[in-house]
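One protein chain is absent from this view; the other protein chains keep their places.
Let's turn to subunit A:
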Amino acid sequence: MLAAIIMLIFICFCVHFQNTAGQFFSSGHTNNWAVLVCTSRFWFNYRHVANTLSVYRSVKRLGIPDSHIVLMLADDMACNHRNPKPATVFSHRNMELNVYGDDVEVDYRGYEVTVENFLRVLTGRLPPSTPRSKRLLSDDRSNILIYLTGHGGNGFLKFQDSEEISNVELADAFEQMWQKRRYNELLFIIDTCQGASMYERFYSPNIMALASSQVGEDSLSHQPDLAIGVHLMDRYTFYLLEFLEDIHPASKSNMNDLFKVCPKSQCVSTPGHRTDLFLRDPGSVLITDFFGSVRKVEITMEQPYLLKVQEKTYSYVDQLPVSEIIHQKPKQKDWHPPDGFILGLWTLILLVFFKTYGIKHLKHIF
């Protein structure tokens, strides 16, 4: 009897343990990556950099480390000479929140943010000398968050005022990623004018997309700061940041809450989303599946030992050895033909001329 009760308790415990373990792996991903891109240059596009940095900040706070984030900023706002407070990028008026912070690692900056580099990062086709921090080293168990912001239109996104990426190119890039098994699930967020046009052409499975405005609508900026002189954030990302500030690594909020961020009353544009390519039900997808991180930590206590060698005398080099430098190159003399050579040459030419054509031409010359 007692044995039966103990057996029952043990089985219940196992089932409970199985449930929590099952819950842990139900989403099927083992690591998280984020690719955050700001595509606008120039000081008056301060708000796009602030947008990207606020998503970067939330994603870091929820656990994704710098080594798993590829941050691309097309221009430097923090140390820009027009910034009245250097090394800061603010998202709220009255300089409440500095989203730049003290610990930031930008992987692609300035002129490196191009359509080609962005597509190469996504598809993994980078030159062999690219360092690890600039690569998206995801595998088929990675959940990737992709955030784009900048100026866009119906079917394209503008990079640095000189080139565009179209929605067809982006959809093809995601298909390449799917075929190379570079993601498990992908969340695509875009905050530009007519952003919904960018996700219209996706056709690869397991992609969920959110945009700040529909086709034909403009995404609007939130508030200007009179001390800095520019608009600080876009509306959609501002309310997204406010929503994410309430999320903590153990939070259970799901994607349906994310779809409700920034209704038309706050955003003036209508945010849109697309979930038909996504296999799971959005209600069962946690926010932290994309914005947070799954990490495995291994601790080792080993300490290898070293060796040694050698015997010789060394000395420093002369920094400016004038005599050596002067005698380094042999003095170059200009070559002149030998004396009288040119005179003789012309005499010969004249002689041949008069021999051939007769002496009567002499009076025309002299």
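The definition used in the following text is that a residue touches a chain if its C-beta (ideal position, glycine included) is under 8 Å from a C-beta of that chain, and two chains touch if they have at least 3 such contacts; residues count from 1.
Following the convention adopted for this analysis, contacts and distances are computed from a predicted model.
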Item checked: "2-methoxy-6-polyprenyl-1,4-benzoquinol methylase, mitochondrial", "Gamma-soluble NSF attachment protein", "AP-2 complex subunit alpha" or "Phosphatidylinositol glycan anchor biosynthesis class T" - which is the UniProt name of the missing chain -> "Phosphatidylinositol glycan anchor biosynthesis class T"
Check: If the hidden chain were put back, which of A:N94, A:S265, A:T300 or A:S315 would touch it?
Finding: A:S315
Next item on the list: Quick one: say which of A:Y100, A:F174 or A:F188 touches the chain that got left out.
Entry: A:Y100
Note to self: Using the document's definition of touch, tell me which of A:T130, A:N154 or A:T347 contacts the absent chain.
What the structure shows: A:T130
Note to self: To test your reading of the contact rule: which positions on subunit A touch the chain that is missing from view?
What the structure shows: 41-42, 76, 78-79, 85-88, 100-107, 109-112, 127, 129-134, 160-162, 303-322, 325-326, 328-329
